[in-house]
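The complex is shown incomplete by one protein chain, all other protein chains being positioned as in the whole.
By letter and in written order, the chains are A, B and C; residue numbering begins at 1 in each of them.
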Amino acid sequence: MVRPPYPDFHDSAPTRFTRFLDILIRFASLRRLSVSAVLTGVLLLAAPAAVFAQSGDPRWFIEDRANLLVIMLLTCGAILFYTIRATRGADYFVRKIAGISAIEEAVGRATEMGKPVLFIPGIQDLDNVQTVAGITILASVARKVAEYETQLNVPTSRSLVMTTARETVKEAFLSAGRPDLYNDSMVYYVTDEQFGFVAYADGFIVRQRPATCIYMGAFFAESLILAETGNSVGAIQIAGTAQPTQLPFFVAACDYTLIGEELFAASAYLSQEPKLLGSLRGQDFGKAFAMLFILIGTAVATISVATGGSLSGLMDTLNHWFHVAAG
Amino acid sequence: MASGLAKLGNLDRRIIYLLIALAVVIPLLLKLVFPSITTPIVQNIFDEVEALPPRSKVLLTADYGPSTVPENQPMLEAVARHCLHKGLRLYVATIWATGPPMIENMSENVIQRDFPDIVQGTEWVNLGYKAGNQGVINSAYSDFHNAFPTDARGNAVGSIPMMAEIKRLEDFDLIVAIGSGFPGVKEWIQFGGDPSGVPVAGGVTAVEAPLLYPYYPGQLLGLMGGLQGAAEYEAALVTAYPQFEETSTQAIQNMGPQTVAHLLIITFILVGNIAYFAAGREKPRLGVNR
Amino acid sequence: MFFRIWLPVIVTSIVGIVLVTALYVPHDPFGKLNGDFSEYFNIIAAFAFILGAGNLFKIHLDKIYRKTKGWLFSVVTVAGFLITLVAGLLKLGNTGGWEGDVVQPGSWFAIAYDSMFTPLQATMFSILAFFVASASYRAFRAKNTEATLLLAAALIILLGRTFVGYWMTAWMPDSLEFLTIPALSNWIMSVVNQAGQRAILIGIGLGVISTSLKVILGIERSYLGGE
Partner (left out) sequence: MAPELVFSPELSRQLELWVGAFLTLMIFSFLYKDNPFYKFAEHLFVGVSAAYWMVQGFWGTLMPNLFGKLYPPMVRFAIPQVADQPPDPYKLIPLVFGIFLLMRLIPPVAVTARLAMGLVIGFAAGTNLTRYLQSDFVAQIDHTMMPMVAFHPDGSFALGASFNNLVLVTGVLAGLIYFFFSAEHKGLFGKASRYGIWVLMVAFGAAFGYTVMARISLLTGRMSFLGEWIRSIFS
């Protein structure tokens, strides 16, 4: 079987041009070359670490940052602790998130109306945490879609996102017992260009009139265009993003919106994956830590001001603990 | 009556488009200008520049592209004009690929027009663009010459007289970051101001402004938000130095259409809601409640 | 498996751990590596531009070659790309010659930038003004308490950021100064907005810390795009 020369492209029929390129490279057996190149790279990376001679900063530790180190060890330690506990079988509760319960209903509605479900996992690549969260949510949406035998459409703006999303959807259909319903054309790459992608998605919404639109991931200026167009065809819309500038548009124009951290929580909640649930618990520890010290700090500051400075020494200590020192 | 109002809710969007276009074009044609009043968050930046002794070193960044010129360019030009007028040394740089032409335009509008005698290399320098986003700030923090080895014209920074006193980021007296997204003012705070202790002032598009308020006044000296922020800085500048009234009122003038368009959008929201209530508030379409 | 997963994860961990350590230990090798890695990142970022352009070129050439629907538009993309690229790399028409600034006014590259890139990018964004207006009319409805709060805050800000805000409540006596629209809009921005943004910042900050930690320790590997 001839491997498609570049699986990124949504219609991956090999062309003569790329087949030629492919053969050329195989001929030069660049594969073996690449292995040695990799090893060289690692050696090169390690090399400068061995160079101690440079005249630089003589300090081995910035004492003013000791507080920061303690806070970092505490938060990171908590995240790790809960992640490890969760992978070893500890069961962690995650509160109900309204938008999540709505998803099943929205998919059901699309089934009744005989119209497709549109899912957009944001417009950023996999190095953005929000995209990863979006794809995790896609997995459970796809499972619902397979159970209800509805149509699913997932246009993506990055080729890597497409590859990952395809695997995810395929797996979801398999686990729902309907691998026969899956086909690759459900998930496809459009373009990397922000507005090119939006122009496509807009056209899709207007022409296919999906009953349900789900937007989960990193969105920018296009959030408004998508939500507005979806609204104009009367689709049920559920959105989720941690992009604070775009939240107002989703909140106003969509039926349900996952706000900021809720997006990450939803992906943990839906996937029930231990490492996600555990680190979510660790993040909650961080929030509890922040709340506790805000409360203590505020109380001390209030008493200190109200009594004309009786606790100012304690306040200085607290401020010192949370002071971000310049290098 | 109620059904007429309800029908209003289905107005063709092209009529809305036309109205908004008119709301911008008509005030532009009539050259409508409203007074601008400087608020403390902008006045702080003005006062800081005002208080710096002559020959202080100010890093001014232009981290935006043509799409936000109407908001950002007046900020860049007003701050540059103010700094040069006060005899401060101005270092201009960008970490946006689209930034260099913005600096060129500033140089044309400010330096060539108002300060033709100023010498590049001793009083101002254009350090140009470097790729690498926040990484550039990070490396400028530890070694400025390493991050910016040449200026925009390819001169090695070692050969530029005014670069002699700049070794690390902390050698600057003030950073004024003008930006419109990532990387921008937030990154200059996180990677520049916070670790080095140099005060950072910002100028951002209106979209970004609310996100930066949490850093003010602790980590951010002051903030110009959107066209209004730019107009406020111009107002402060023109009040103190009336000789710039000819050249530095770009943003103040553009606030005319802005005001009319705001009023129109407010009307849209109100009329839209009246139509919505006239048609009878619909129940949420899904059973669950937030 | 080793090359696809573990080697990249090892590189990630080394770089990540060095950078975190450098925050506390400025001594070499950490101080130097901190600067070095930043510089490597900057250079690789420049290579990423080439990668993006290459990807684009590949997709559109393929469309042209196979004459898929709309292939003529792909010709436009490729032509625009090549013209700008050649003008910029060869510094065509640059009065400073090879040593001139690449965006030297009057050079072909600067003209391509000013006549094509600038109007296209700026107009694309300004189109959003129309969408904002249409959304204000059609989507921003006081559906419930939350939506009503959002709308009320938006209206006050919209008024407060223009002269009309001053004018509307200028008649108020000084004792009620805090109820004028500019004062209210300022209050929303610096008190309520600041509280909301700060809560979001702390939340997302923790999310980023936790994800970065998992990435550095190799627990989270989905960025590698499938194993």
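What we mean here is this: contacts are C-beta pairs under 8 Å (C-beta built on N, C-alpha and C of every residue); 3 or more make two chains touch, one makes a residue touch a chain.
All values derive from a computational prediction rather than experimental measurement.
Name every displayed chain that the left-out chain is in contact with.
Result for the missing chain's touching partners among shown chains: A, B, C.
Using the touch definition from the top, which of C:Val25, C:Val164 or C:Met189 touches the missing chain?
C:Met189
Touching the hidden chain in the complete assembly: which of B:Val207, B:Val238, B:Ile252 or B:Ala275 does that?
B:Val207
In the whole complex, what residues of subunit B lie against the chain that is missing from view?
14, 17, 20-21, 24-25, 28-29, 67-71, 97-98, 100, 128-132, 134-135, 138, 149-150, 154-156, 159, 189-191, 194-195, 205-207, 209-211, 214-215, 218-219, 225-228, 254, 257-258, 261-262, 265, 290
Which residues does subunit A use to touch the chain missing from this display?
Answer for subunit A: residues 3, 5-7, 21-22, 25-26, 30-31, 33-34, 37-38, 40-41, 44-45, 47-48, 67-68, 71-72, 75, 92-96, 127, 191, 193, 195-196, 199, 203, 244-245, 247-249, 251-252, 259-262, 265, 269, 280-281, 284, 286-288, 290-291, 293-298, 300-302, 304-306, 318-319, 322-324 touch the chain left out.
The rule we apply is simple: only the chains that are shown with their structure count from here on.
Which neighbours does subunit A have in common with subunit C?
Touching subunit A as well as subunit C, we find B.
Consider the two chain pairs B-C and A-B; indicate the one with the greater count of contacting C-beta pairs.
B-C
Select the chain whose centre, defined as the mean of its C-alpha atoms, is least distant from the mean of all protein C-alpha atoms.
So the chain sitting closest to the middle is C.
Any idea how many Å lie between the Cα centroids of subunit B and subunit C?
Those two chain centres are 15 Å apart.
How many angstrom lie between the centres of subunit A and subunit B, each centre taken as the mean Cα position?
30
What are the residue numbers in subunit A that touch two or more other chains?
232, 244, 327
By the touch rule stated above, which residues of subunit B touch at least two different other chains?
Within subunit B, residues 13, 210-211, 284, 290 contact more than one other chain.
In the complex of these two chains, what residues of subunit B are touching subunit A?
Against subunit A, the touching part of subunit B is residues 13, 141, 170, 194-197, 207-208, 210-211, 284-290.
Quick one: which bits of subunit B touch subunit C in the complex? Just the residue numbers, please.
Its residues touching subunit C are 9, 11, 13, 16-17, 19-21, 24, 34-37, 39, 41, 65-69, 97-98, 100-101, 104, 108, 128, 130-133, 135-136, 138-139, 142-143, 146-147, 152-154, 206, 210-211, 213-214, 216, 226, 228, 255, 258-259, 261-266, 268-269, 271-273, 276-277, 281, 284, 290.
In the complex, go through subunit A and note every residue touching subunit C.
Answer in residue numbers: 6, 8-9, 11, 13, 15-18, 35, 38, 42, 45-46, 48-52, 54, 56-62, 65, 68-69, 72, 75-76, 79-80, 83, 126-127, 129, 132, 135, 159-160, 163-164, 167, 192, 195, 221, 224-225, 227-228, 231-232, 242, 244, 248-249, 251-253, 259-261, 264, 275, 279, 282-283, 286-287, 290, 327.
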